[in-house]
Structure formats: C-alpha cells, structure tokens
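Report on the structure given below.
Only a single protein chain was left out; the remaining protein chains are all shown in position.
So, chain A:
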Amino acid sequence: MAVQTDTAAEFKEYAHPERLVSTEWLAEHLGEPGLVVVESDEDVLLYEVGHIPGAVKIDWHTELNDPVSRDYIDGEGFAELLRSKGISRDSTVVFYGDKSNWWAAYALWVFTLFGHEDVRLLDGGRAKWEAEGREFTTDAPSVTPSDYPVVERDDLAVRAFKDDVLLHLGNPLIDVRSPEEFSGERTTAPAYPEEGALRAGHIPSAQNVPWAKAAADDGTFRTRAELEAIYIDGAGLKPDDSVIAYCRIGERSSHTWFVLTHLLGFDEVRNYDGSWTEWGSAVRVPIVKGAEPGEVPGR
C-alpha cells in the first residue's frame, strides 16, 4: 500500500516529483502504515547517535554489498534483508542520510535494481532534518518482519558493467568525481582514503560534473532550471540520450543517476558501479589524463 505523494510546490517542476518528500511532509507522515523510513549513511555509527523516530538503518558496506564477491547481494539476500527491516514489496520507502543523501541515493539505487517500486528521497537529508531542530531518537524502531518476496536483481536497466562502458564509448558519459580525480592528479576524492586504482585520469570523452553541483547549500536539490543549466546546457546531455555515470565506487554517481533519472526525466541512465576503482586498474582500457574530456580511441 503506497503512501500519498508529497505535492509540495517546490517539487512540481521536476520530472518525477513523487520521488522526493520534504522534511515537513515526512514529519507529518511518520508512523503511517505502508511507510518505512530508511537511514543510510557514510558513517556506520551515525544512526546509533540518533535517527528519525521509527527509521531503520541500512548500511551499504555491511548489508547491501555481497560479503565475498564485489557485487550487491542477490535476490535471496535482499529479500532476507528487507524482511528483517519490515519492508514489504508495496511499502513506500523514504531514504535519507548524511552528506546530501549521497549514501541514501546509493541505497535507493540498489533498491531500484530489485525493482522496488516506491522509493523516495528526503530532500535535504539528515542535515536538513537536524538544522530544522526536528526530532531524533536513539530508541530502536519496533519492526514487524515482512514477507518480502525473492526478486531477481535486474542488472540491465540502471546498472552498467565495464564491458557495457566499452561498448558505450562514443555516447555520453558523466564523471561525477572531483576535478583533481578527473584530470588524474589523484585517484581518490580529496581527503578520502586510497581505494586502490592503479592509474589516474578518466574514461575518454567523459564530461566532468562533480556530483555535489546538484545540491544547494542546504543539501536540497537545485531547481529544475538550475539542474538543466548544469547537465543539459553545461555538460551537453539530452534527455533522450543513453548516459552512463560513474565515480570511484558508484556511490556518488548514484546521486547523479537520481538527478538525471527522477528530477530531469532522462530515459536511460545507468550507473557504472565498478567505476574508477575498476577502470583505473583494468588492463588495456583507454584512459585520458587532463582537464579535457578527450577523444574516444578508434576501434
């Protein structure tokens, strides 16, 4: 049973306004049957410090990743996880988290791989909720286990693998890392741990649009007009393009995937979760260094 959507005026301009909820909306709807609030953070302990009342925690490292192979959990694992969080197949799931919803968007994207229909982001994330002085609690939510079905993960629609990217070369690519990582000065985000790419630079022809450009100072998404100026006028993307976004491990690009897909209404956006930690270590894949996108090599 889906919960009604947030009809706030500020969301109307987006292609899919039903994918966002405001802090006001969430405060009003907390506890409503059919709604599950999920906190997903970069910091694995932040939820324990205090969370939105009733919210459950999902950690991307320890819960969404397969513990052995570099992949996401499978349908069986996803069903088991969601049952334990009290999420049903028809639940409305609202994600929020730290860092302008960086990890919340990542969790939402993983839910999308399993075709979970009603997924939304809390605009402004944890920081906005906190800045507005809204309630946090350390009380564990009371969860009634659900009967979430086993659904096979769909890796075609919104996910791209390295071979897909190789075939895609010549079509729009968007690199959402920092300018330093893009140019090849470094392989990790400034102030982030080294995650083991052997080469630095970017995938030929990729446009560099750091993910955070999509967020305003208060962590909410920029207006549709501002987003169009960044991605359409600035990076030259068109809504009917097939676009692949990547970053370092696929989390920042989930945020951009959300913006292009749900806020700007692009038809075909895939997230390359292997991203630079795979491409930058793969043998004989083309790489461009410097601030310019560069040319796709002839095949």
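To be clear about the criterion, contacts are C-beta pairs under 8 Å (C-beta built on N, C-alpha and C of every residue); 3 or more make two chains touch, one makes a residue touch a chain; residues count from 1.
Basically, contacts and distances are computed from a predicted model.
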item: Hidden chain of the complex, named as in its UniProt record, picked from "Tryptophan synthase alpha chain", "Cysteine desulfuration protein SufE", "NADH-quinone oxidoreductase subunit I" or "TRAP transporter small permease protein"; value: "Cysteine desulfuration protein SufE"
item: Per the touch definition above, residue among A:Ala8, A:Leu30, A:Leu46 or A:Val143 touching the missing chain; value: A:Leu46
item: Residues belonging to chain A that touch the chain removed from view; value: 42-46, 48-49, 59, 61-62, 67, 98, 191-195
